[in-house]
Structure formats: C-alpha cells, structure tokens
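Heads up, the thing below is written out as structure tokens.
Removed: one protein chain of the complex. Kept in place: all other protein chains.
Now for chain A:
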Amino acid sequence: MPVVDRQEWDVVVVGAGGAGLRAAVEARERGARTAVICKSLFGKAHTVMAEGGIAAAMGNVNAGDNWQVHFRDTMRGGKFLNQWRMAELHAQEAPQRVWELETWGALFDRTKDGRISQRNFGGHEYPRLAHVGDRTGLELIRTLQQKIVALQQEDFRETGDYESRLKVFQECTVTRVLKDGDQVSGVFGYERESGRFFVLEAPAVVIATGGIGKSFKVTSNSWEYTGDGHALALLAGAPLLNMEFVQFHPTGMVWPPSVKGILVTESVRGDGGVLRNSEGKRFMFDYIPDVFKEKYAESEEEGDRWYDDPDHNRRPPELLPRDEVARAINAEVKAGRGSPHGGVFLDVSTRMPAEVIKRRLPSMYHQFKELADVDITAEPMEVGPTCHYVMGGIAVDSDSAAARGVPGLFAAGEVAGGMHGSNRLGGNSLSDLLVFGRRAGWHAAEYASGAGAARPRVDDAQVDSAAAEALRPFSAESEEPDDGPPENPYTLHQELQQTMNDLVGIIRREHEMERALEKLAELRARARRAGVEGHRQFNPGWHLALDLRNMLLVSECVARAALERTESRGGHTREDHAAMDRAWRNVNLLCALADPADGLTDGDPVRGRIALTRETTEPIRPDLLALFEKEELVKYLAEEELYE
C-alpha cells in the first residue's frame, strides 16, 4: 500500500462553505487545533451562490418581528415536520449570528437609519432577510474566509506560523471517516492536485459538505454537491433522516439548455416580480392551498398594495413557500400554458423602473444578459423548477449537532437533517449554516478536549482498505473481466441524473420510483467497473468515479424513503397520494446501511444497500405549540397530538 501522510488535529471540519467555516472559527476560538478540508479552492464553496439573504428576526424593518414569529413561519414552511428544537434555536440565535458578521467586516445593505436592511421572502411574515443586493452568499463566505485569515494572522503573531492552529486544506476530498471501535478517529482523503492520500487523525469530525443536487439533471447546485457528507456518515454508521424531502426551487433558468437549472433568486418575487402563464394570467392566485388561505391576497390589487402597506393587506401568492410555487408552475406547464421553452414567465420589467431592477437585482440582470441575451428590465424571464436543496440529512441532536450513533461525529448545514422539516423557507439556509455551524464547532471542540490523552487510534487496516477503494478505478480493466467492460464515469453520471430527474423528481409515482430503484441497482453494479485513464494528478475522471459511490448511495436513500412515504408534504409530492396526511406528521424515516458490517466494502450491488426504519417524533413542546392558533394546528396535527 502507498505511504500515507498522517497529521494530528483536534477537530477536522469536512467542507468549507458557510457551515464548515463557521464551525472552524468556533472550534479554533474555543482552543481546538482545527483543520478545514475544502473540496475546491478556499472561498469558492457553493454558499457563494446563495442570493437572497439571511433570515433573522432582527425587526429592523418591521418591529413586529421576533423569534417566535420566525419560528412559526419556519414550522409552517416545513409543514410541522421540523425538528422543533432546531427551529427554535435557529429562530432565537440567527440575529446574533448576523450581527456578529458585521463585527468581522461584513457590509450588508442598510436601512435609512443605518441598520441592516431586511427584505421580504416567501413564507416569511415580515421583511426578514439581511442581504447584500442579490449576492448575500458571497458576502457570507468572504466574511468567514476573512475571519479565518484574521485568526491565522493572530496565530502568526504568536507562533510564527499562520497554520499552527487553523489550517485550510484546499482542493482535497475526504472519502472515509475512520473509526476506533464506535468512535471517530479521523478521516481519509486525497489531494485533488497531486492525487496523494492523507490521513488526519482527530477525535472529532464535523461534516459540513452541503447537498446532493448533482444526482439530478436539472439543478442549481455546483459540481461539489455529490452528497459526500451524507455518504460518509452512512458509511460510518450514522443514519440519515427524511431523505425523501428534496426542494425544487420554483425559479431556475430554462433556456438556453446549457444553463438550464441555474437559480433565479426568490428576491425577484420578494421585490415585486410576478409569475404569468402564456395567457398572461397571474396563475398563482389559483394555487393557494387551504392551510394558507387566510394569509395570502385574494386579488391582484390587494397583493400589489401589500408591498407598500403590509399591515392592511395580505401578501401576493407568488410568495407562497417554494414547494407550492414549484408545483403550480409544473401544473401550468403540464396544462399547456407554459412559455416557449417549457417554463412560465417571471416579470419584473413591468413592475419597477429599470434603474431599480439594476440596483436591487444586479446579478440577475447580469446573468440573463450574459447567458440568455435577455434584458430583464425590458422583458420577462422564462423560469421553471430546479433541484435546489435537500431537507433530509444526517440525523443530529438539536443542541449539539452531534450525529446520532457515532461519538465524535457532528454535522451542520445542508448535510444535517431535521431543521427544515419537509420544506425549507428561502433565507433560512444561510442562517442555519451560521447557527448550527457555530454549535457544531463548539461541541466538537468540547468533545475533543474531553478526549484528552485517550485519543482514539487510527487503524492501519482501515487506511489500507480506504486507499484500495480509492485506487480501484485505475484497475477497472484488469479486475473481474467477466462482469463486463469498463464503464465511463461520465456516462454513468449522466444516466444517474436522468433517472433521478425523471423517476424521483418533483412529482412522484410508485411505479416510477420502483423503476428508479431497479435502475440504481444496475448503475451500482456498473459503477464497480467505472474506469479511468491517466494518472492521479488532477484527474477529473477519477474524482467523478469516486464521487459516484456517494451519489448512488444518497440517491437510493431518496428513492426508498420517497416510495415509503405515502402522502404529499413539502418537498415530497406523490401523484398517487396527493394529500397531506396528518398520520404522517410525526413520522420520521431513517436510512441506514442494510448491512453495517458492509461499511468498508461495496457489498452486493443488486440487493440494495439501504434499510429504512420509521420513528415517531418527539411531541412539540407545549409552550411552542401555544404560539399557534388551535384552528391552524388542527390542519397539521393528528387528533391525539392535539389533546395531549
């Protein structure tokens, strides 16, 4: 086996987006020597693509806002499936996390009296999103990046070494979490640049790898979103929660084909943009579900008045939660009222002056002008649903972000499950990263310092088998020649994306998901023969071959859980079970490896690798339930839950 470089750290953070960097800052400030592993260059993570803002009930624009209102909105958006303690902590702590960014140098857009401005967004009762034009994610990542540099400068002054207490490993991928007995002992990974393997030994590992969108064909997600952290946790023995809930953002670009799926920010609607079908009708008024009837405008006139007088009018239905808007667009297109390229029209050009559009939505103006030759100040955009976010993820303890069942493993951000229930509200992602990134870093540091002298040991056999697994794509041709010819990883990836898009997409049907599972079994078998040419130095074919393992595992979780849940709720819509069912309200679906001993091998490709279990959720704490009207609760909660 090749020689593998080893280093010792206290906390290893896998992922360098908003959650990972916030966790790293916290762990380092609490005294842990912290390593951050970054799949791309430092500062390029998918968080840069977040546009609209950070939801935090600071009450700067409407003083009526507070954490209780934010909590209510979050639970409604998630259709009450949220891990309520997470939603509570999130709503309470988000303002502190935003203000803290200012002390690290962030520059948000301002209100007239010099405070942080806040904008309207779908599902949020008050203007709540702290923002910087439509590039809030960039501001967030840059601020955290610069905070990390600031800490490194401090360390340099004290120790003469920038990286003595906090180091960023750029362009590295982790393929295994290593364990000593049931405890975490470190990670195994490779440098993309050189292909060299390395082991970071650490008692605590924080997973913050983001989402899974690259398993779908039409997605707003970047190449990094291959479900790495979800798979790492599964393989390490931690269960995933509610993987059936995948958010399709209602507004992605639909033309030209090469940019299909790229996000069109919800701010377009928050700032006044409207959706129209090919007949010019604002169709969203026809799609307000019963649970939201009292909260949304009945007429265009009322909706339009709301922007200036929100206290006496109700919001327009374009600002319903994302799952509702995505389904409505899907239905309009299916009914033959779509735009020329299979979407609907999103228009700001008739709603505000060109100058205002360019100031408030600069990236959108730029994006459409550059990529589609569309001037959004003069004509409508064409938009349609795009795979955007996974609500499901690693099952965690709400307060500590500790993964269930694996001591020393923590998870934060999109890769963690529970916070958003069945559907995430726009703006709640960036605040989630900050709130739970900090908590994960804090508890990982605490756990690591408790480990003390008895640091878990890295097992050589695990390192050897991880190295063998990573090298297998180079020997695909020589191994198991009877199985079939070597497979092109790019072809396998395209087939996987098409399968998930067509068969486990925005509207789901039982027989299609069964077909998806068969196809996934076939792809799993073929993926064992995924072969690559060339050598290990910056070889994208090899990287993709390794990422395929993760995408296939995660896709199976999504398909199995989606088949199991016979209702429609949030980011899970079944044509054959079209209604939300109160009996499912308190049911979590957990995915785990079918054969836990199978952790370090590939197992039998045909049998399927994931086993599902059902679990009843903890009852919502009475003082939190009391924040809602009884009439609203009866729409969501089962009879027995109401009278407990």
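Following the convention adopted for this analysis, a residue touches a chain if its C-beta (ideal position, glycine included) is under 8 Å from a C-beta of that chain, and two chains touch if they have at least 3 such contacts; residues count from 1.
The rule is short, and it goes like this: contacts and distances are computed from a predicted model.
Candidate names were "ABC transporter substrate-binding protein", "Succinate dehydrogenase / fumarate reductase iron-sulfur subunit", "Hydrogenase 4 subunit F" or "Dihydroorotase", and the UniProt protein name of the unshown chain is "Succinate dehydrogenase / fumarate reductase iron-sulfur subunit". Per the touch definition above, the residue from A:256, A:280 or A:485 contacting the chain not shown is A:256. Contact with the undisplayed chain is limited, among A:5, A:102 or A:518, to A:102. From the options A:222, A:398, A:429 or A:573, the residue with contact to the unseen chain in the full assembly is A:222. Here one chain is not drawn; of A:537, A:566 or A:613, the residue touching it is A:537.
Across A:281, A:366 or A:457, the single residue that touches the chain missing here is A:366.
As for the chain not pictured, it touches chain A at residues 40-46, 48-49, 58, 95-96, 99-100, 102-105, 107, 109-110, 113-116, 132-133, 135, 137-139, 142, 146-147, 149-150, 152-153, 156, 162, 170, 193, 222-224, 255-259, 262-263, 363, 366-367, 370-372, 488-491, 494, 532-535, 537-542.
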